[in-house]
Structures are given as C-alpha cells and as structure tokens.
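For this depiction, one protein chain was excluded, whereas all remaining protein chains were kept in their positions.
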Amino acid sequence: MDAVLDNLDVFVEGFTTTLSLTLLAAAGALILGTLLAAMRVSPVPPLRWFATLYVQAVRNTPLTVVFFLVVFGLPEVGVIVSFYRFAVVALTIYTAAFVAEAVRSGINSVASGQAEASRSIGMTFSQTLRLVVLPQAFANIVPPLASIFIALLKNTSIAYAFGVFEATQAMNRLINDNGSDVIAIIAAAALAYLLLALLAAALFSRLERAVRPA
Amino acid sequence: MAEPLVVLEGVNKHFGPLHVLKDIDLTVDRGEVVVVIGPSGSGKSTLCRTINRLESVDSGRITIDGKPLPEEGKELAQLRAQVGMVFQSFNLFAHKTVLQNVTLGPMKVLGKKKADAETRGRELLERVGIANQADKYPAQLSGGQQQRVAIARALAMDPKVMLFDEPTSALDPEMINEVLDVMTSLATGGMTMVVVTHEMGFARRAANRVVFMDEGSIVESSVPKQFFTSPSSDRAKDFLSKILTH
Partner (left out) sequence: MRTPRLASVAAAAAVLSLLLSACGGDSGSDVAKVDENAKEQFAPGSRMKELADAGKITVGTKFDQPLFGLKGLSGQPEGFDVEIAKLIAAKLGIDEKGITFVETVSANREPFLEQKKVDMVVATYTINDKRDMVVDFAGPYFSAGQDILVAKGNPKGVKGPEDLTGLKTCSVSGSTPASTIQTKYPQAELVLFDNYTKCRDALGNGQVDAVTTDNVILSGYVDQAPDKFELVGKPFTEEPYGIGIPEGQEAFCDFINKTLAEAQENGDYAKAFESTAGKVIKNTPKLPTPPRGCDK
C-alpha cells in the first residue's frame, strides 16, 4: 500500500493525462462521428460510400493497429507531432466510427416525416439535420454514447504503449520501482479507472434524464 | 387570362416494377384550386409529392412558375420554400412549440428577424384559429389543431402554391371540418392549391377543377359540377358510385 500512497503524485499525473486524452478524443470523436453520420444519410452517394467504408474499416480494426498506423504511419508521410497528439488522433479516429453508428441509429429513430416537413419548407440538408433531426435524435444517441465514451476512457490505456505517460504507464513505472507492491499498485490503478468510469456513467445518466422527451 | 404556375409534362415514375405515374400532363394555373381524387394506389399522393420533388421522377418535366425543378441542393431548397406542403400525418416538428414551428422556416430559410417572424406567425395562428396554443408542443394538441398549425407553418413561407396530401385522412371525423374550413377560406382568398383528398364535399365547394386518377394515369379532368353529375369515363362513374352511396 505504501508504494501507492508514497507515489500519489505519479498516479495523479498519469490519470490527469488519461482524463485529458479522454476528453479531447471524446470531443473530436463527437464532431467527426457526427459528420460521418451526416455523410452516411446524405443525398450525395460518394459521401455515403466514404462514410460507410470509414465506419466499417475502423470498427473492424483493433485499436492497437490504428495506433500503429497513426504513430508510425503518419511520420512516413511527413506528419510528426508529439506522441500525446498522435494518441488523441488515434483515439479520435477510432471512437468516431462508433459515435457515427450511434448518431446514425439515432437519426433513423426520428420519423422520416420530420425531415420531409423540414425539406418542404425549404431547409437544406444540413439545416434539416442540424435544426430538426439531430435535436430529436439526441435523446436516443445519449445512452449508446455513454458506453462509447466509457470504453474510450479505458481505451486510452493503449496510449501507454505508444509514448504517452498516462495512468497505465504511471502504473508500470511504479511497478518497476516497487517490485514488492505490484498487486497493490495494479489494484489502485484499477480502482481509479473504475471511479472515473462510474463518474462518467453518473454524468451521462443525468444527461439522459435531461434530454428525455417529456 | 389563365397563367400557368405548375406544369407537369410527360411525367413517369416507377417504384421498382410498379409504374405509379404514367405520362402525366397537368397544368395548374395561378389562383386555381385543383382537387385530385381517385382510389387508393392510383398515384395521386405520389403526384402531389413530385411537385416539390419529395419524390424524384424518372422522366418528364416539372416547372414551377416557369422554372424547371432543379436537382437536390440549395436551389431546390429555395424552390421548395415557395411551395407549401401539408401532410396527412401533420409532421409538425415535435421538439418545437407551435409558434417555433411556424417561425423556424421564415427565420432560417427566408432570413427574417425573430420578432418579425413571430408577429407574422401569431397572425397566421390567429387566422387558423389556434393563437392561444402558440406556446404548446405539438403532442399537446388534437389532430385537427396540429393540422391547422401545419397549414400555418406552410403559409408562413408565403408560398406561391400549396400542396395538400390527404390532409384530413388521419383525422377523427369531428375534426375534419375545422381543417376543411381553413382550406376553403384559403381557396376563397385566391391561393393556388393542389389538394389530394377523399372529401367530395370540399371538392364540390372549393375546387375549380377535379382531376380523377386511376392506376397512375389522369383519367378525367373537369369542373366539379360536370365531374360529379356526368363523369365521362366509366372508371370515374364506378368510383363515384362507390363513394357516394354512403
């Protein structure tokens, strides 16, 4: 236990990075995922094809492979940024595919008459989506989004293997320095992940109640 | 002098193997009220929906006020803003209040200021008789009230023509008249209208012309009095005998 208490600052530093990775990638994935969902329901076939291909390809690729392609692939074409940013990019790319599916199914849950009515008063595709369909879809998007973002929180741990000092790497460092307290350190890290996930779940369930139609 | 506003020429449309519109030619003049009737499955709803391109056509030409319907995009959206549409199932925006339903289009499409849009919106709600419900949500209204809001929403765009796709078919009988009354007053006020309906009373009272469709074709097109007293085709006679007996 001492190894945990003596090194709380290392844990805090690691989990701060875990949290910031999660929040940035969540924001990125929300934007990219919504765009992809919009493309999937758009009237322009090439956009639909692209978004479908993206979602299928990314969803069926292990996250570690996505990390590999981003961290070691992008430099091959001259893109070199910090490993932290690469991690945000990899997590965003990956999570966006799941967000896109959640948003798309939310869109499909809105009666088609809503979109027709919107188009018939002269609103464009993007106005229809933004002002009429998505606000109504939102209540149906929030529940799956909660599980996607909790998965994202846990997925940030992959970044430990790609040069980012986050919670799992903090845990690893402590394990190395304190070979006698391995189980206590792992248990502490697991508990911290669990607490963060429960916190996220609680926030989402409040949000869910707030957006549920009367 | 009649001035054509909506013109369909040689319009064909298929749903898979089903030929739902067969060589449709139809001209609606400015200020004219055309009622489209026919048995279900005759293609009359589809016809109505092709006019603002909610349904695309396979061949033929549709013009509104001299302009052919453009492909999906900004231009089409602008044109749709000039064509009001009222649906069988109302399709009010469920997440907006009655007033917001009526002001959304004017603000977002026509770029009106909120205050102006609301003033005009309240006027229109007054006109359709539901000014006191402005702040309610659609789900809190009866079907007849919802449909009247839908009419006000379409009118708020100051359309050149109004399309009605079976506007009373989803209503309880006691609410049908409140909607038909609004439509009749619109017709009397000179609005150009294309109305798909089963309400023969409305057709007699308000239509300038009745178009009878069957199996995807326009079978007959004449003034109401002539159509209802001496239809020229057998199919129209048969149809009328079925619906007028009860």
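Order of writing sets the chain letters: A and B. Residues in each chain are counted from 1.
The rule is short, and it goes like this: a residue touches a chain if its C-beta (ideal position, glycine included) is under 8 Å from a C-beta of that chain, and two chains touch if they have at least 3 such contacts.
Please read all numbers here as calculations on a predicted model, not as lab measurements.
Novice: Name every shown chain in contact with the chain that has been left out of the document.
Specialist: A
Novice: Of A:F125, A:F149, A:F165 or A:Y193, which residue touches the hidden chain?
Specialist: A:F165
Novice: Touching the missing chain, which residues of chain A?
Specialist: Contacting residues on chain A, toward the hidden partner: 53, 56-58, 60-62, 65-66, 68-69, 71-73, 75-76, 80, 83, 160-163, 165, 169, 172-173, 175-180, 182-183.
By our rule, only the chains that are shown with their structure count from here on.
Novice: Quick check: how many Å separate the C-alpha centres of chain A and chain B?
Specialist: From the centre of chain A to the centre of chain B is 45 Å.
Novice: Which of the residues in chain A end up touching chain B in this complex?
Specialist: Checking each residue of chain A against chain B gives 43, 111, 113-114, 116-125, 127, 131-132, 135-136, 213-214.
Novice: State the interface residues of chain B toward chain A in the complex, per the touch definition above.
Specialist: Residues 52, 54, 72-74, 77-85, 87, 89, 91-95, 104-105, 108-110, 137, 150, 153-154, 157.
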